[in-house]
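Removed: one protein chain of the complex. Kept in place: all other protein chains.
To keep things simple, chains are lettered A and B as they appear, and every chain counts its residues starting from 1.
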Amino acid sequence: MTVLGYLANGLVFSSIIVLGSIGLSLVYSIADFANFAHGDTMTIGAYAALVTFGAVGGLGGAVLGLPFGFFFALVVGIAAAAVVAVATEKLIYEPLDIDSIGLLITSIGIAFIYRALIQIRFGSDFTRFDIRAQRPIESLVPYGVRVTLHDVAIVGSAVVLVVGLHVLLQYTDLGRKMRAMADNPDLARVSGIRTKRVKLWTWVIGAGLAGAGGVFLGLFNQLAPRMGFNLLLVIFAAVILGGIGSVYGAMAGGFLIGMINQLTPFFSTVVEALPIWPGWLAAALESLISIEYANAIAFVIMVAVLLVRPNGIAGEAAT
Amino acid sequence: MSEGALPKDDAVLRVDDLQKSFGGLAATDHATFAVERGTITGLIGPNGAGKSTLFNLISGFYEPDGGTVEVNGTDVTGMEPYQVAEHGLIRTFQTPRKLEGMTVREAMLVGPRNQPGESFLRLFASPGSVGESESANLADAERILEEFEIDHLAAQPATDISGGQMKLVELARAMLAEPEVLLLDEPVAGVNPTLAKKLKSQIRRLNEQGTTFLLIEHDMEFVMDLADPIVVLDQGHVLTEGTPDGVRGDDRVIDAYLGGGA
Partner (left out) sequence: MSALTDPKGAIAELTRPEGWVLGVSVAFLLFLLAALLTGALGPTYFLFLVGLAGMYALLSFGLNAQWGFTGLINFSVAAFFGIGAYGSALMTASGSPIAGGFNPLVGLAVALVVALALALLIGIPTLRLRADYLAIASLGLAEVMRLIVLNERWLTNGSAGVRGIPGFFKGWPVLSTFPEAMPGLRLEIVPGSPIFLEASFWQALLNVLLVLAFAGGTYLVLRRAHRSPWGRVLRTIRSDEDLARALGKNTYSFKMQSFVLGSLIMALAGVFYTHLNLYVGPGDLDPITTFYAWVAVILGGSGSNRGALFGGVVIVTIREGTRFLNDVALPIDPAPLRLLLIGVVIVAVMRYRPQGILPPQRELIWPSAVDGGGAPETPDSGVRERKGGGGDE
């Protein structure tokens, strides 16, 4: 594959990571805790879509190689993730009388409950949407770009959702309140914002985007009960890179991490070509910069960010 | 102007041209003042004047953008809070969090600095010395609790006592750290009048025994009665300083309070 090819793959994967990291970042800043169940919320979206698509089928026509039924399933997936998240907030998080650290630990328990239920219902094996795989778009193949119409659909839908969120945050009353609450929850409360309501909407939006990300991840790779949890590290890396609590930072972070993740094979060819000395270093780098370690590279970036700029690329200097 | 605060003879704390801004807004704006040994210095100012920021800068919790902080003649600018404390500057907090699972006595015992038993290795290498210092600290803690007339609280869980009592415990604990200068952040906020009176007399007693105080307080009656001199902060810089009466009669101070919406 060419650089262009890797970049194209990176773009697709980035779209999924961005959807995940925005939601995580929103909940982080407004509900004020690191939600370790966010990855499994993505899984919920994916499986809800799987079931829906299995039930409704294609529904006639198709866009970008995807039957109408899939888009319906996508909406159901988004809704399911949002409903589950809101129910969890209402039944579990809200009645709890603990600090953000306690919520963090609770969310790990929630993550396991989500995943365990999915695994009990669907088994632990991989599965796919029953949609015929697409061939890469012919006209792009000469450039070394092997993307399918499905990939285009993923990127397109993600762009629509992200732009929608941007409009919501910047131009609506709810968005203004959300930003105010993210900035300073106490101030928001005393200035009359009904913080509980805003928090609920945050869950709806954050989990909904995660659900969409989960559906696309299922389309891009496949579905498995661990799919979301496995992605959690990458999403957290994106959020930290962008600066915790910053939605636009999370977009940038998600984009970068997703790109780097998919560019790993390209980097490894670069490392092989470079005259690195001494030899053991070259060997070590070659073995470590490989596709198996794509997630580990995200981790290394995260640790590096924590060391150098703990508030992320978009954040201010540490206080 | 405030820059006219000339270097004083025996300052235990000297703040010089201190600056700090958040997101372009100056929270501390070239603040300069000194706390003379043996005084109870009051720091007042309208809401948002930057008193808490100043405390955080002095005690090392924030790093200043410019200027210096000297404690006992040592430049402590940019040091970690624990290092500032090692130089003899101890602070309290406006809203102390409860120490879960500790009794008041245990909470007191966190106070003494550099206890031998705070070294993990020494717990096993020389448990005897740990025991000796712990006994001594325990005796000190009991004595100070008695002096504060709160020795009956010693065995209570620290989470069970009232906010006002906690303020007293905090002050008592800070004394175990043997401060050269003690920064009190709103010592009587949310404290009932009886306890506030008690706090006042304790601060006065400790001051007579040689402890220097710098305190932020919103309760004007409290601070005007207790502190001398008084430093007035407005929009991050020192507006004026002087005796309580002098400050009270200063038009700029009145303007600042009225303008600040107080």
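Everything that follows uses one rule, which is that a residue touches a chain if its C-beta (ideal position, glycine included) is under 8 Å from a C-beta of that chain, and two chains touch if they have at least 3 such contacts.
In this text, all values refer to a predicted model and were calculated from it rather than measured experimentally.
Asks: Return the single residue from B:26, B:102 or B:189 that touches the missing chain.
Replies: The one listed residue touching the chain not shown is B:102.
Asks: Can you say which of A:233, A:259, A:282 or A:313 touches the chain missing from this structure?
Replies: Only one listed residue reaches the unshown chain, and that is A:233.
Asks: Of A:6, A:33, A:53 or A:201, which residue touches the hidden chain?
Replies: Per the contact definition at the top, the residue touching the missing chain is A:33.
Asks: May I ask you to list the residues on chain A that touch the chain which is not drawn?
Replies: 33-34, 36, 92, 95-98, 100-102, 104-106, 108-117, 119-120, 123-124, 225, 232-233, 236-237, 240, 287, 290, 292-293, 295-296, 298-299, 302-303, 306-307, 310
Asks: Suppose we count only contacts with the excluded chain; which residues of chain B make the list?
Replies: Touch set of chain B with respect to the missing chain: 59-61, 80-82, 85-86, 90-93, 96-103, 105-106, 109-111, 113-120, 123-124, 127-128, 130-131, 133-135, 137-139, 142, 154-155, 173-174, 177.
We take it that only the chains that are shown with their structure count from here on.
Asks: Just curious, how far off is chain B from chain A if you go by their C-alpha centres, in Å?
Replies: Computed value for the inter-centroid distance: 46 Å.
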